[in-house]
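Would you mind keeping the following structure in view while I ask a few things?
Every protein chain of the complex appears in place save one, which is left out.
Order of writing sets the labels: A and B. Residues in every chain begin at 1.
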Amino acid sequence: MTERLFLSGNEAIVYGAIDAGCRFYAGYPITPSSEIMHLMAKELPRVGGVFIQAEDELAAINMIIGASWAGLKSMTATSGPGFSLMQEGIGYAVMTETPLVIVDVMRAGPATGQATKSAQGDLMQARWGRHGDQYLVVIAPMTPQEAYDLIIEAFNIAEAYRVPVVFLMDEFIGHGREIVVRRGADKLVVRRKPSDHEPPFGSKDPRIPPPMPRLGEGHYVLVTGSTHNEWGYRDVHGFETHYKLVTRLKEKIWDNIDKIFKYKVYGDPDARRIIVCFGSTCRPAIDAAERVGGTKVLRLITLWPLNYDKLAEELSGAGKVVVPELNLGQLVYDVAQVYPRSKIRVINKVGGGIPIYPSEIIKVLEA
Amino acid sequence: MRSAGFLGMGGQGIVFAATVLGETLYRLGYYVAQLQNYGASVRGGAVYGYVVFDEDEIVNPFIEELEVLVILHEQGRRRWENIVRKSEKIIYDKDLVNPVKNGIAMPIAEEADKHGVYRAMNMVALGIASRILGVKGIDEAVDEVLRSRKNYELNIKAYGIGLELAERARI
Partner (left out) sequence: MAEHFGLKYLRKEVLPTAFCPGCYNGILMNALFQAFMELGIEDLKRFVFVSGIGCSSWIPSPFIKADSLHTLHGRAIPVATGVKLANPELNVIVIGGDGDLASIGGNHLLHAARRNMDLLVIMINNQVYGMTRGQAAPTTPHGMITPTTPYGNPERPMDVASIIAGTNANYVARWCISQYIPLKNSIKDALSRYSRGFRFIEVYAPCVTYVVRREGKTPGEKLKELMKKCIRIETWKNMSREEREKHVATGVFKAEDKPGFIETYNKYIAQALGEK
């Protein structure tokens, strides 16, 4: 059943998540993400799911971890300050291979910053916000329609790779309302349960995530955020166990990069003038490229893991590279890994809820 | 791509006006994007809400040049100078906003007050924008949207006043 709706990105996320099979939500109110929570409170019980308002974001992230182990697809949504509070829990989810979806509707920070104003300043935090060596997946939609489509994808990735997925959206998408076609999920990944002989925290081929037992089914599963062997037994001393575990957790993501990493090219694919962007900023970029011609737009959908080889390939032979961001420069570090920093032109703007306009991009393109 | 927006201050119902316009155009079958910028508090502060629409999918809703812009408060005008400077058809309240170059002053607040719908000044603004846009079937669709919301009588009356104001000014 396909419905054509007029929704904000925040509302689209709720319907996408429900269509992806999400049945548990815990959260704590924060602008500009609260509409997700309000709608979840209303919609989840209607599909037999459970909603709870947590006492803080520390509780929210940990509640969804518990619910995920009990067998429900689970998510939370927040913004900067709450996302900061969730970091330790997200690290725990990485270490215990707990599928989760965490939506961060970005606002201008640091600290309380500007609660209602859009920004893209959490890119680095989404990737690196936790202590220790840890790898997860970060996805960024560009429109409310994509908020719907890609949140389904986020749940699929979380389930397929047993990993938390950060859904990095910004306020413009969260609060902007557009036509959203609720088309349902093409495909849903079903969690694989282990047989008696399959360890829940190890696999011979690191590209194949281990199966995930469900609590209460007699697996006597040991879940721990401390270093553990493939059966979940703690080993807080040995080099081997630790190195093997964190390496596998990294390879589980990076060695599947061809399957996980997605990007899209707009404008003139052969142009030497290239804009690299993510999220809502890509829309004025595509507009600018169409207006002036001779410009390619490279839009990253997956922000982590990032396929630097692909990025290099797309930028090979580039003349001018422009990186517009609603922050003081974060994505530019990725571009600079494959292209000389001195030739990259940046457009950085943040605060006040003012977008980067096509005119500003055109000015830099033509300068 | 066509567009219309509203500028004012918190409490004037700017976002609501944009929401109703957005929903109206959605009902008429257009691709619509509705965006807004407002403070955390309900009252005070500049508020901006606008809608872009098209028969095709919208590439980019982040634009500075609006086809129609109705300004209801000086706070909004000052904060969004770039939009005011670049927009095409600008209507502003003759009492609440300082003169805008190339804009048309209208007694929006005054008329709203006279007819007892001061609270729904935003709907007067919507009426004006709607008449200028001249989209086929828009009045019926607005009526439908307003019926689904609170204060229908008040809002539809104010909307009518806006239509009339625009007609009288022949824009």
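In this section, a contact is a pair of C-beta atoms (placed from the backbone, for glycine too) under 8 Å apart; a residue touches a chain by one contact, two chains touch by 3 or more.
As the structure is a computational prediction, the values presented were derived from the model and not from experiment.
Considering the entire complex, the omitted chain makes contact with A.
When the omitted chain is restored, the residue from A:54, A:119 or A:300 that touches it is A:54. Across A:18, A:39 or A:67, the residue that sits in touch with the chain not pictured is A:67.
Seen from subunit A, the chain kept out of the figure touches residues 23-24, 26, 45-46, 50, 52, 54-56, 58-60, 62-72, 74, 88-89, 92, 215-226, 232-234.
Basically, only the chains that are shown with their structure count from here on.
Residues 19, 22-23, 26, 31-40, 58-64 of subunit B are the ones that touch subunit A when the two sit in their complex. Within the complex formed with subunit B, the subunit A residues making contact are 6, 31, 115-117, 172, 175-179, 280, 283-284, 286-287, 290, 352-359.
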